[in-house]
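Take a look at the structure set out below.
Heads up, one of the protein chains got dropped from this complex, but the rest are sitting where they should.
Right, chain A next:
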Amino acid sequence: MKKELPERFRNHKHVWVFIEMERGVVHPVSFELLGQGRKLADKLGVELAGVVMGAPGPDILHACQESFAYGADLCYTIENPVLADYRNEPYSKALTAVVEAHKPEILLLGATTLGRDLAGSVATTLLTGLTADCTELNVDDDKSLAATRPTFGGSLLCTIYTLNFRPQMATARPRAMPMPERKEGREGRIVPFAVDLHEQDIITKILSFIPDRDSNKTNLAFADVVVAGGMGLQGPENFQLVKNLAAVLGAEYGCSRPLVQKGWVPSDRQIGQTGKTIRPKLYIAAGISGAIQHRVGVEGADLIVAINTDKNAPIYDFAHLGIVTDAVRFLPALTEAFRKRLSPHTRDRMAG
């Protein structure tokens, strides 16, 4: 494997994170990436920068302050009315321009619909490598970025390098990396960057935006407690048992893929490789076998509890706690036991 960085790339320095913002809100994946980026920058002895772009207004400053709180040393800001809503052309032009001007060594983006749309274009324009959906980022002794990603549905991992090109680009899925600690009031520098963009030059026009109905806005990926059900529930009517337990716990509910395919549960509730990645403090999986494609979506949970009738089910290989029992009979009892324990009445009595 050849490894000779051409002269023209030798002055590429620093680690950057693209700060993804839609309608004024920074996507949490950007903070997760800042957490990783901070580690890489410290190892390399360089600075960590965020790239913030959008329409002129207070959101930009706010996104910079948030980025500083999560570890950025500085933020490049690109303000232009054309950048009010995401479109590929102006965003990829702006990001490419700031990269060419300030030459980062590493550029990280979230593997969201926006990030995936943008990263592929920018990498192609810059003619550099892009490693998708990384679960681990590191720098080697010789300072190359080692980007590790699951392959073949999570059954294998591979480590990918971008040896002779800069920047080394990578994306990571939301929740694949832990959320770093937020340091309120941490400060940084703001470096404005001007890009010449005019609405009349942009071909794609936004006619309207239809926000999701509330039912579509699940907070599954960011929930502290998640209860999920699988085929072991036997029938669609029993999924209500999962919802009941989730309601008592103030938790989000989810499911394995077959339940979505059978139409029992909407697709935004699917957990796993082709669904959501979760990192709750507590994950309760009822009647889920623990196939690799499910496992990769839940491994970041602090405590995994499995309810499965088969003591040899693969889920017991990665769950922390388990109970070998019929979920359909057990879930109502568990719900009731939690309800008793968590009801304010009981708590007052215990405290008193």
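Following the convention adopted for this analysis, contacts are C-beta pairs under 8 Å (C-beta built on N, C-alpha and C of every residue); 3 or more make two chains touch, one makes a residue touch a chain; residues count from 1.
We adopt the following convention: contacts and distances are computed from a predicted model.
Peer 1: Missing chain, UniProt name, options "Electron transfer flavoprotein beta subunit", "ATP synthase subunit b", "Tripartite tricarboxylate transporter TctB family protein" or "Aromatic ring-hydroxylating dioxygenase subunit alpha": which is it?
Peer 2: Spelling it out: the chain absent from the display is recorded in UniProt as "Electron transfer flavoprotein beta subunit".
Peer 1: Suppose we count only contacts with the excluded chain; which residues of chain A make the list?
Peer 2: Its contact residues with the unshown chain are 1, 22-23, 27, 85-89, 92, 112-114, 116-117, 119-121, 123-125, 127-133, 146, 150-165, 203-212, 217, 224-225, 248-251, 267, 281-282, 302-306, 311, 315-325, 329-330, 332-334, 336-338, 341-342, 344, 347.
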